[in-house]
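Other chains of the complex are left out, but the ones given are in their true place.
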Amino acid sequence: MSRTPLDTVEHAAATPDVELPWAELGLKKDEYERVVEILGRRPTGAELAMYSVMWSEHCSYKSSKVHLRQFGEKAPESDAMLVGIGENAGVVDVGQGYAVTFKVESHNHPSYVEPYQGAATGVGGIVRDIIAMGARPVAVVDPLRFGAADHPDTKRVLPGVVAGIGGYGNCLGLPNIGGEVVFDACYQGNPLVNAGAIGVMRHEDIHLAKASGAGNKVILYGARTGGDGIGGASILASETFDDAKPSKRPAVQVGDPFQEKLLIECTLEAFAEKLVVGIQDLGAAGLSCATSELASNGSGGMRVTLDDVPLRDSTLSPEEILMSESQERMCAVVEPEKVDRFLEICEKWDVIATVIGEVTDGDRLEIYWHGGKIVDVDPRTVAHEGPVYERPYARPDWQDTLQADDANKLPRPETSEELKDQVLKLVASPNQASKSWITSQYDHFVQGNTVLAQPEDSGMIRIDEETGLGVAIATDGNGRYAKLDPYHGAQLALAEAYRNVATTGAKPLAVSDCLNFGSPEDPAVMWQFAEAVRGLADACQQLGTPVTGGNVSLYNQTGEAAIHPTPVVAVLGVIDDVARRTPVAFQEEGQLLYLLGDTREEFGGSAWSQVVHDHLGGLPPRVDLERERLLAEILISASRDGMIDSAHDLSDGGLIQAVVESALLGGKGARLIVPDGLDAFTFLFSESAGRAVVAVPRSEEVRFNDMCGARGLPVTRIGVVDGDTVDVQGEFALPLSELREAHEGTIPALLK
Amino acid sequence: MARVVVDVMLKPEILDPQGQAVQRALPRLGFDGISDVRQGKRFELEVDGPVDEAALARIHDLAESFLANTVIEDFTIRVEEVAEAAK
Amino acid sequence: MTARIGVVTFPGSLDDRDTQRAIRVAGAEPVALWHKDKDLKQVDAVVLCGGFSYGDYLRAGAIARFSPVMEPLLEQAKAGLPVLGICNGFQILTEAHLLPGTMLRNDHLHFICRDQKLRVENAETAWTTDYSAGQEIHIPLKNNDGQYVADAYTLDKLEAEGRVAFRYLDFNPNGSQRDIAGVTNEAGNVVGLMPHPEHAVEPLIGTGRTDGLPFFTSILKKLVNA
């Protein structure tokens, strides 16, 4: 765009025939025409910059919007919901006057290009969403997916991503309390780096992103604005990039966790003094997003002088300033008489803060540069009235073939020896192996409130020292299940996270999700997406856990090959007293092991089918949400009443995987008896949902059985905590030492 | 044996939090008159044998593929002839 | 009466609140100190807590060491004020040359977070009298730059004078020379260590052990009995 003369609104009106590079900025022809129609003239360069980033897939959700509505339409009645979808993050009431906000987001593409910085800035971004709600961030989680464990590029991507998440989160002082690490060749060129954060506040501290009150000042604070990731939001999210063409690689953003730590402290101090009317973090689409969202959510308009934005690079054009994705910046709306105090607090924390504009009583967003008006728009048309696509979708023709390829018919182990070998192979497989090489690079202890962290079923944080009130979070997703059946796969992801939260003794309350899919322009992918959303919305309704917010990441695909559909679900739960939490590790020899739930022959998408047969086909385990709810109730009651000393949910890898993990963690073995009516193979490897293993002290045996009986939950005694082997009677006994070597050796060996 | 030095610096347009932190500390230490600080890495490679064209080409490859992250960093390579003025 | 123990917050300090809590749990009174403070508010002892002061840019502790609060702290520490440096605090104390040696990047080049076994080698410092010499304890460790190094002369001297206060047991998590986890100055009032006793003062929380509490009860007793 030519710099002379300045492309003001006036100039644009006078020069209707000037060609603008709308296509390069990622807009489609009809989208550009829509902009012209809205404005009644051609846009200025700056306006085009704003529309193009804000109307990108990433910011506008144009392909996903029509489906995501179900989360609202089907939302269950919940007293806990304080702020729902649409804000930076949802907020739920957890009692005693506390509110909790949490959200999961993706930073997939940037993490492939530059693993360390991509992942680091992913953490930075989600944490700013949490601060923007008025909360103190208290923990992070990181659901991750990489290509094949032994692929050379995984050695580049994984250590960088892990170091980036750790480098940023550790430096911010946020304990990392959970996540996932999954390997699958389908993620080779498209690793999934999802990051979640939780924040805690008092009810009265909830803040929203809106600019109200004419005359109120708009303050930009945090890092200076540089040329980072310009256009990243639109270019990254609007098309696949092809790593053979490095010229298409966007400028990456570099994070400064120290700056963000200062941002947290100074923002919280400003909140505490009630200095802030509205607040918005700067993430994707930078100032374009922050100004248009603040203005369109508020009652008035907004006038901004772009010359006042502190720059790191004085050569930036106004368009670039508007699109810059420089990290560690926030925008606050402050009453004029409180501005001085706000700036003082920023100065105390060495944070640069500048008044860049004010709220007006009109309804326009006007932006000035060098004295000329370069933006004059209705902010709603930028922020909320972007294009909405009803993309075509169709069940792919291969779906039937895939489902017909029944995993239950795969050859099973024929001898005890074979069974034993397969158990060892399973617990050593990259997806089932211990992730401690990764999680030991994360601080679990900082803030001094961590009750449970990796490798527990859910992370748990104490939020009140006096009463012991706490919250728990688990994230889960199984792309293999979702590939076989996206509707039920999404429900299984929710069911697993829900179960994980309940297993630790917390009551599941609400959901956030990160929906990672391929290209929405492929009807098959769009069908997967539609099915997954429908499945998740239906299941949330049935379980009574509303979706409070989340994130969609599309175009995770290399050429024609899309990733497995991968809905990742985070469930947040609450526990009245963290002293009652239930850990995974076996605590005491002699305690009785019970299997809760029904075990069926269900091997479709299972870890066993992957590890032993490299197979994906058939149907995923059956979903029974009423059963999940009952199981959760039992686990929560048992924890509250002290009837169980340890518990572990059953998911990928089945019962044997869970028992081995509890045994290794507790340093105590188990003697298992195959129950009547089941064969050893199904008992050990089936992945039927709605199950958990619990260890019951002998003194509680009767009470526990009575409770399960009274409520109608199938419960089977399967053995006892004992010795230093995992002994499946009549089949094999594996020493803990051998299991430990298999389970803990894999990941370090792969990444050395 | 010769020494080859590879200097790796963040590209000018990339944020350098470390350099910034150092620069911001200078006034407190009583230093003024320094308008910018950038911090990078210096690698000293001891090369067996002669540092000829071929060796330099290989070191260039090494720097490009491993020592520097060219997504965000630039590098320069030079053969160090004599010890520089030591402190 | 109880003792007033200052906890300094630098930009980037992370464990200031936890350290204050640990002091409270032990029965003393925590006093918040700010890095720009020019005096120590007449506290009886000071803890420099963990975190990434100034992002740990340049070197861990290198920038914080020049904060205004460090001036009175250095002066009074030399005169006997009890000072405990935990992790980043330890790094600041070495950068300030109040304790010998320095910390390099962990030998394996990764951040490491684990429940670390230690042996208390010196139970006579201001911060360790509630332990017994040779006692084995578990304290959480989490750092990036925890590899303790000093020249051989200094190390020999530290050993000879009993100034190696804590040693890593079973596993050296960062390549520290002679498994050194913490040291004390000659007078025993200034102690620094990499592991985090403030994260081990309450059952249930963190690793669920309380092996770190004696740091805070030791100093409390010393100050109250003084």
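Letters A, B and C name the chains as they come in the text, with residue numbers starting at 1 for each one.
As a convention for this text, contacts are C-beta pairs under 8 Å (C-beta built on N, C-alpha and C of every residue); 3 or more make two chains touch, one makes a residue touch a chain.
Computed from a predicted model, the values in this text were never measured in an experiment.
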Notebook entry, point to check: If every kind of chain is shown just once, what is the true count of each in the whole complex?
Noted result: A x1, B x2, C x1
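The rule is short, and it goes like this: only the chains that are shown with their structure count from here on.
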Checklist line | Per-residue multi-chain contacts in subunit B, two or more chains | finding: 17, 21
Note to self: Using the touch definition from the top, which residues of subunit A touch two or more other chains?
What the structure shows: 256, 258-259, 350
Next item on the list: Spell out the part of subunit A that touches subunit B in their complex, as residue ranges.
Entry: 113-114, 117, 223, 226-228, 249, 251-256, 258-259, 312-313, 326-327, 350
Next item on the list: Could you please specify the touching residues of subunit C with respect to subunit B in the complex?
Entry: 54-55, 57-58, 63, 66-67
Next item on the list: Would you tell me which residues of subunit B are touching subunit C in their complex?
Entry: 17-18, 21-22, 25, 28-29, 39
